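All protein chains but one are shown at their positions in the complex.
Chain lettering (A, B and C) follows the sequence in which the chains are written, and residue indices restart at 1 in each chain.
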Amino acid sequence: MLHSKIIALVPLLPFAVFLLTGLFGRKYLKNFSGILGTLSLLVAFVISIYTAYEYFFIQGRDANGIFEKIIAFKYTWLQFSPGVSIDMGVVLDPISIMMIVVVTFISLMVHIYSMGYMKGEERYATYYSFLSLFTFSMLGLVLASNIFQIYIFWELVGVSSFLLIGFYYDKPSAVAAAKKAFIVTRFADLGFLIGILILAFYSGTLDFGTLIERFTTHNEYYSAVTAASFMGVSALTWGLVLVFIGGAGKSAMFPFHVWLPDAMEGPTPVSALIHAATMVVAGVYLVARLFPVFSLSCPPALEVVTYVGIFSSLFAALIACTQTDIKRVLAYSTMSQIGFMMFALGVSGYGGEHGLGYMASMFHLFTHAMFKALLFLGAGAVIHFVHSNDMKDMGGLRKSMPITHITFLIACLAIAGIPPFAGFFSKEEILAAAYANNKPVFVVAIITAGITAFYMFRLYFNIFWNKEKIENHSHEEHSHGEGPMTMLIPLSILAICAIGVGFIPFGKFVSSDGKELITEFNPMFSLGPVVLALSGILLALFFYKKANGKSDKVAEALGGIYRATYKKFYIDEIYLFITKKVVFNLVGRPAAWIDKNIVDGVINLSATVADNFSEAIRPIQSGKVQQYAIYFFIGALSFAVLFIYFWKN
Amino acid sequence: MNAIGLPQILVVSTALFFIGVYGFLTRRNMISMLMSIELILNSVNINFIAFNKYLFPGKLDGLFFTVIIITIAASEAAVAIAIIINLYRKYKSIDVEDANSMRF
Amino acid sequence: MQASIIIFYCLAAMIIGGAILAVTSLKIFRAAVFLLFSLIGIAGLYFWMNYEFIAAVQIVVYVGGIVVLIIFSIFLTHHSGEDMKSPKLARSIFVAIAASSGFALTMLLILQHQFFASSGNVVEPTVKNIGTQMLSTTENGYLLPFEVISILLLAAMIGAIVIAIKTKTKA
Partner (left out) sequence: MNLSLLILVPLLTALVILTCKNMYSVRWVAFIGSIVQLGLGGVLLFQYNAARAAGNTAQMLFESRASWYQALNIEYYVGVDGISIAMILLTAFVVTAGVLISWKMDVLTKEFFFLIMLLSLGAYGFFISLDLFTMFFFLEIAVIPKFLLIAIWGSGKKEYSAMKLALMLMGGSALVLIGILGIYFNTNDGSGHHTFDILKISHQHIPIGIQTYFFPILFTGFGVFTAMFPFHTWAPDGHSSAPTAASMFLAGISMKLGGYGCLRVATYLMPEGAHQYSWAIILVATIAIIYGAFATLMQKDLKYINAYSSVSHCGFVLLGIGMLTKTAITGAVMQMVSHGLMTALFFGAIGMLYERTHTRQVKQLGGLLKSIPFIGVVFMIAGLCSLGLPGLSGFVAEMTVFMGAWQVQEFWHRLATILACASIVVTAVYILRAAGASVMGPIKDEHFRALKDANWNERLASVLLLFAIVAIGMAPFWLTKLVGPDSQIIMDHLSNVVGH
């Protein structure tokens, strides 16, 4: 079955739904488009589960038990030169199958959730067409077998996130956020494109398999790429770092993270799907896809990944502690968790035991998708209920929203890394890998884990505990409650997953080199992080359980630091300064001015010169007969002299 | 002094020619311009006759040319004066500077 | 031989003097008279070269016809005695220089160039020869130019009349 074309159905189903709802949605399908979208995703999910089952348990392993890469099919899409061509293909290997399961599952949950959340929305059909477009491009990205194919779906994911963030396009802030998201990711995609060009040129191919094989084994391609260097850094490192920049842009790593908080302008289910579970992990997936090249042939690039990852996670964790908008807190927590995945990949070696980091990162990706989507959907329910994003207007909602409260609590425990929940296992692996390979990174990771626990429970207490019944919630009776069943089912399913997923022996399925990786669980090592997490929770409890002014007092005490973190370390302002002042005024305006005055000026100048010259010549025809006669005579005389004396041919 | 040959005559005719040119270019009065033209034509006649006499005694072409030039000069003078009179009627002066309406 | 040289120089002086005065004098009438003298000098030159027929024609046409015509036009257009405007100094100097340089150039060429007389029998410019050649259509007859000239004269006459006619009708 693996070689059959059914797997191609997984991305094509959402695409079909996109076309259907996009073209006919507005007039004919209306609410039916929601059901259509959900059904198509259900089918896709079932297919991917079946493929996963068959791959992992029946025929995925080759002779000596290694999961080999199966190319379901490959079709040349655009032939550049003999060796190099973009071909649309589907590759099945542990991480791609894991990813399609995650994407289809989360997308299914979001589809069900938004049937309730978006009910009564005027552009309901367009919303579902954009959602299916996004799912199609994400699945295409995940199954890509050609580096250019991944770039194509990379752009499509970018555009669909632009359309979804800017869904409420009559809100100027939404349009600005959408533009910002697209332009920042586009900037990073530029790096990705140049990275592809470099890698393609030196490896002579665009196909992942051949590219990895050519760059990891010592052959003439490998020597060519490491020989060529630019400014002291080998071309391979340049290529990989640039590709990582593309990934960093999409996964909102440090320099390119500015768009993620603003992306919360979009509807909450969109944030749950795109900015929590799927799109933002595309960067991690890309690095994982090229992992053999990263780790075997180009360690410096891996270091870059590690440091960017660890710095982003700490940086985001600090900012998250002071944000008041709950969706922004979750956005920064996503950024921090992806930082975890990145540096997990960074510290990991290749193959066998020291491939632990790779397995841990993928495992964390898997678990994080579950509970982060749950957090966002829960936050969505709260916002839906309170009609505001700000923590200040919330508090004491545990009674009016029981299910959301429990599911939200489970998710917070999971993300904080408390033992029975999923987060604990994946974070444990990451910390173990970090401990084994890179001590300083381990220390920072531990601290960030503690901070994560703190801000997550700060959020939890502020929403569900803190102030008792707030007066403006008198409108209890209109039975708004926690929203319809369609919103609660996904929450509960995800909550169950957030608990259960941790127990999957991930090592058996996903590992850096395909061989099984059994990780024994030693309580002694995991004691430290759990204690740190509990202390974080207690601190949050201390500050926010009751509505007391303690947290504000601490805020004044910290003063400058507090304001800096609240203002997101002024990164946004710096970027605005750069784009507004530098790009627009120092480059754009002069370019337009030069074009208008200098280049155009020269053309007009040549016109005026011709004009003036003809104006100067005009008086010669003065009408005075004698003047003409004089010119005539002088002319005749000079020609006579010229021809007689000077003409020597 | 030796006998008067062709060069001496040519000197006279060239002098006459350039005096005519000077007259034509400087005189402000149309009629004096006409007179200078007559001088130029006469210098040409002298040349024809001199060449006919000294260089081509065997033929009379030079002579016939002179006759033709004389007739043309006569007709040209007639027409020129008619135009001058007409201009005079229009411009009330025959100063050549005034007749510059045909210009840019 | 002496006499003819002297005569030649007198005639030359008369021609050149008349011409210069005709061209430079400010009184229009006086200029016309000097022109007259110059033309008469030229006729004398023809006589000197014993081309009597041409000299006669010169006197009859030029002196008799054209100069008289010019004097008539002077009367028509001038209240005689009124001075002509003197030409602008700068221009006259410039033209004088140009003319004299032209004169020098031509003189240079003429003196450098050796003129070769063509041999062969000499044809006397008697009226008989002129008459026979002018009207003969044979070898180098001038009948055609003769006819053309007559037409030209006719055209010129009509033209002059048409131009000079006083247009009474449109005021």
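By definition in this document, a residue touches a chain if its C-beta (ideal position, glycine included) is under 8 Å from a C-beta of that chain, and two chains touch if they have at least 3 such contacts.
Keep in mind it's a predicted model, so treat the numbers as computed, not measured.
Engineer: So there's a chain missing from this view; which of the remaining chains does it actually touch?
Structural biologist: Spelled out, the missing chain touches these shown chains: A.
Engineer: Just to verify: which one of A:Ile6, A:Ile35 or A:Ala591 makes contact with the chain not shown?
Structural biologist: Within the whole complex, the residue contacting the unshown chain is A:Ala591.
Engineer: Can you work out which residue in A:Val175, A:Leu296 or A:Ile571 touches the chain that's missing from view?
Structural biologist: If we include the chain that is not displayed, A:Val175 is the one touching it.
Engineer: Can you tell me which of A:Ile6, A:Ile58 or A:Leu78 touches the chain that was removed from the display?
Structural biologist: A:Leu78
Engineer: Write the list of chain A residues that the hidden chain touches.
Structural biologist: With respect to the unshown chain, the touching residues of chain A are 26, 76-81, 84, 86, 148, 151-153, 155-156, 159, 162, 166, 169-172, 175-176, 178-179, 182-183, 186-187, 189-190, 193-194, 197-198, 200-201, 583-584, 587-589, 591-592, 594-595, 599-600, 602-603, 607.
In this text, only the chains that are shown with their structure count from here on.
Engineer: Between chain A and chain C, tell me the centre distance in angstrom, where each centre is the average of that chain's C-alpha atoms.
Structural biologist: Centre separation, chain A to chain C: 105 Å.
Engineer: How many angstrom lie between the centres of chain B and chain C, each centre taken as the mean Cα position?
Structural biologist: Here chain B and chain C have centroids separated by 6 Å.
Engineer: I'd like to verify one number: the distance from the centre of chain A to the centre of chain B, where each centre is the average of its C-alpha atoms, in whole angstrom.
Structural biologist: Comparing mean C-alpha positions, chain B is 99 Å from chain A.
Engineer: Two or more other chains touching the same residue: where does that happen in chain C?
Structural biologist: Counting only residues that touch two or more other chains, chain C contributes 91, 95, 98, 102.
Engineer: Please list all residues of chain A that touch 2 or more other chains.
Structural biologist: In chain A, 626, 630, 633 touch at least two other chains.
Engineer: What part of chain A is in contact with chain B in the complex they form?
Structural biologist: Counting only chain A, the residues touching chain B are 618-619, 621-626, 629-630, 633.
Engineer: In the complex of these two chains, what residues of chain C are touching chain A?
Structural biologist: Per the stated touch rule, the residues are 91, 94-95, 98, 101-102, 105, 109.
Engineer: Residues of chain B touching chain A in their complex?
Structural biologist: 21, 24-26, 33, 96-97, 99-104
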